[in-house]
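I have a structure I would like to understand better, so I am pasting it below and will then ask my questions one at a time.
Part of the complex only, each chain left as placed.
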């Protein structure tokens, strides 16, 4: 990677890779990951990308080997790295829920509280955060690094584990019980202190953040248009979410008007029956790509 | 499944499963079918879904074990079930054609009419409807249940078969000849009489029908916008489908106006050449998601 | 294929097949290629499609066995066929770059110029064009037909090759050096002279070209809408691409106006930060399907 006027950007491989690449593409960056290549191409000559694991990004970004990246809040804290958090990434609706790292034991374990972990064996990928938390709680235990498949270890190879979960479903299915929460985490766009101090790089990172945010703001939102009698206008508007003032236009027939607004796709199934009852007709929903407030 | 304030909804597995799930998702219900699970999740706590075969739905809906479902008209009739037909489902353009169940014999069979089936062996999945039809026609024959691959049986394991077809292509390729039509069928949203009598459940089923209809109405439709000289306006409008009155807006240049309307995507390739000839320019087509008339 | 009022259309199989079918679908022709079938179905009874290799299309179109097709400029020239070129196809952004056929030798080959090919062995799929080119340059060489995997032959089975490339990346990775360019090529919609002389067929081919062009014009374009204070209008408009005059509408609040226009999706990431700085807000980007200027 060359030094001048190039932004070195880390893309997370693993779970977040495809979602991240899709987000950049929607934001107008034509990013392509060729099979077996660790260097995604992007149609911006100012940016050089590299796939780097979320666990490793904070260290390389802190030391300025990489200018910016997308990793989890969990790994920023576990590595204790000194990086700038530029933006929180919510990605698509499906993965919008934060990751929760929890202390977990088998359903039938006698361990009931953090205190009961005294002298026990705990397997986890977050050994530093786990040790800190136990220390704060005055508990001494053997915390050892787990290279994966941590869930399977609970009760067999370790007394307890600290593992990531979104909904807890997988834990329940495996007859595991949550003891306590260690940390909640979402993906972050991070920058190295050196890059943040360089005006050109800071501007570049800011522009990327602006475009990514524009896509995330539009996710799950739609543009709604409908007609109603002017006498029904107030009732119709009352049934629209309060967030944005809807636009009202006159129609050729002076008794009627057109109402348009942007709403969450989520609420459509709730408000459409109400809008119809309130007198709206010709309700049409359109897709949209980006919103910059 | 709990009893109160929950709608038990059957999703058809097999051919219609993916199309049904896609339809619900477009309608704003985030429905996910996890691998090996028979219980699709949906982000509406009032609804509990279960994958149930179209053949089995009418029975369970009639008896109120399930509140509503999506199955074919053919299976409603074959099972002779007493259910409420709430809406006809047209799904996407591709599968919009109804399924036709036909009496089929090999091309070179001496059987020419229904009467010739007297004393013959007939394989089909619709044994009840087939027996009724033969009886009405005064024909006696051995009608036996076929567990699948019915087409292959014609001429080898049975003298005739009664089988579903959409275009008849598959039959022609297999050198089979259609004798007669037993029944035509499309998917239906059905409700149990008990659920239909419960105001909360009836409202819930009605809302679902409204949203599914909104998506189906928008399928294959687009929003069209174009500019033309005011003097060409009448000719331009004449070339638009008569269904909806187009909206006409003034432009800054008083000689010009903007015309917008919703049309079937299907007719675009027919009307665009005509519109251009009539004086329209700057014709732009936009996608849309839902229409509620 | 029947003779009257039917347009026989060749769809290229191989690399271009999926992109061509997608293009027709977006243009409003519901085209489906069934597995193992060479006859794509299309929902226009006036059109009969057949998958034919780009190499073979010019010959069959020239002789009027096929009325129209989509093939490359390279194969039109290689076969020396007499066909009408109706339109250039740019397809999607990804493959918009023309194909370049180049003379290629191994990096460490002593061959430096076309002249050095005297007496050498050259493998290529374009034997006619290669022979013509060498003749024009006064070079005599053994040009032999390569059935595929031509790149691998350079330096092992042949002294040089003539091969298609888009970006040259694959050549560089394989340690090959470009000597010269033989021809550049893009896909073309072609018609047979006989069909072009038949008014009905010519009209039909023209309509298809119009709709395909409408889709290609809309690829990579988006519809942009934003609000700004009237006093900022000039600055905002200055930051929009000069191509189209944006539409400016009044809003209820007389101090504000709404600006809408169509722009390349490519420039969004450049202009959005500028537009925000210039005073625009409520910037929303919408997708669009077709543009007919």
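Each chain carries a letter (A, B and C) given by its place in the written order, and its residues are counted from 1.
Assume contacts are C-beta pairs under 8 Å (C-beta built on N, C-alpha and C of every residue); 3 or more make two chains touch, one makes a residue touch a chain.
These numbers come from a predicted model, not from an experiment.
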| remark: One sequence, 3 chains in place; the complete complex in the file has a copy number of 6
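One rule holds in what follows: only the chains that are shown with their structure count from here on.
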| note | If CA atoms of subunit A are superposed on subunit C, the rotation in degrees (nearest 5) amounts to 120
| request: Indicate whether more than half of the residue numbers at the subunit B-subunit C interface occur in both copies; give same if so and different if not. | output: different
| field | Cα-centroid distance, subunit B relative to subunit C, in whole angstrom | value | 37
| remark: Going by residue number, subunit B touches two or more other chains at 286-287
| note | Residue set of subunit A touching subunit C in the complex reads 27-30, 43-44, 206-207, 210-211, 214, 218, 223, 247-248, 262, 286-293
| field | subunit A to subunit B touching residues, read off their complex | value | 93, 222, 251-252, 265-266, 268-269, 272-273, 276, 281-287
